[in-house]
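What follows is a set of notes on a single structure, which appears directly below.
A single protein chain has been omitted; all remaining protein chains appear in their positions.
== chain A ==
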Amino acid sequence: MEEKLSVSPASLVDQLVVPGDVILDLSSMANQTIKLGGGLRQDGDVISVIKAGKLRFSKPNKYWVESSHKRYVPSVEDHVLGIVVDCKADNFLVDIKGPSLAFLPVLAFEGGTRRNIPKFQVGALLYVRVVKANPSMNPELSCTDASGKAAEFGLLKDGYMFESSTGLSRMLLSSPTCPVLEDLGKKLSFEIAVGLNGRVWVNADSPSSIVIVAKAIMNSEFLSAAQQRIMVKKLFDKIQSSTV
C-alpha cells in the first residue's frame, strides 16, 4: 500500500481535508486491511472524510483525521476528567462533555464491593477511563485500569480545573513532553491531570503556582514549540520583575 500511496499523485496524507473529500479508493486495493479512526467513513467503494482536519496515516494501515473541538465524543480507552452530577444506587452519573451523561458503576473501583461504596459529592472531579462507548447508549466509565488496579484513577482533590479543546489535551499528552509542560516543570513543581475530553486539572503547593501553570497552558493552545518556550520564559521574567 505504501507504494500505491506514493505513486498516487493526489495522496492527501498530512494534508488538511474537509468533509466530502475522498482519501482512498478501495476498488484499486484488493485484499488489504485498513483501519479507520475518527473523522472517516466508508461510502461504498471509497473512504471519505466527515470532519475537517489533518489527515494522518500511521504504518502499516491506520488512517484518521486529527482535529480540535470543544465537544467530546466518547471512545473506548480514553482517559477523561468527569464531574459527578448525580448519585444513584448503582451508578454515579458523570458529565464528560459528551452528548449524554456517562455511567460510573459504584463497583468499578479497586476492590469495589457493596460494602465499601465510595461517597462522592455532586460536583466532585474524577479521573476516569471510558470502558464502553456505543453511540446509542450512555457511555460507561471505570476508576480502574484493565487489570482492576486503581492506577491513579479516582477523585481529584483540591487544585483547579479548566476546560479547553480536545486539541490542546492531545498536545499536552503527546510524547515527547510538550515544551510548555517541560519548561514549567523546570521552574515549578505541580501536578497535572489531562483528560482527552478537553478538561485539564492542575494542583500545586501555592495558589499562585496553580494560576501560573493554568494560564500558561491556556495560552499555549495555538502556539508552536518555540513560541511556547518564549511565552513561558516571558511569563517567568514578568513574575520575577513584579516580585522584586
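Assorted remarks:
We adopt the following convention: a contact is a pair of C-beta atoms (placed from the backbone, for glycine too) under 8 Å apart; a residue touches a chain by one contact, two chains touch by 3 or more; residues count from 1.
To be clear about the criterion, contacts and distances are computed from a predicted model.
Name of the non-displayed chain as stated in its UniProt record, restricted to "DNA replication complex GINS protein PSF3", "Ribonuclease P protein subunit p14", "Exosome complex exonuclease RRP46 homolog" or "P-loop containing nucleoside triphosphate hydrolase protein": "Exosome complex exonuclease RRP46 homolog". Shown as candidates are A:Lys54, A:Lys187, A:Lys215 or A:Arg229; the residue that touches the absent chain is A:Lys54.
Residue A:Leu101 is the one among A:Val85, A:Leu101 or A:Ile192 that touches the chain missing from this view. Those residues of chain A that touch the chain absent from the view are 8, 10-12, 16-25, 27, 39, 41, 43, 46, 48, 50-54, 66-71, 73, 99-101, 135-136, 167, 222.
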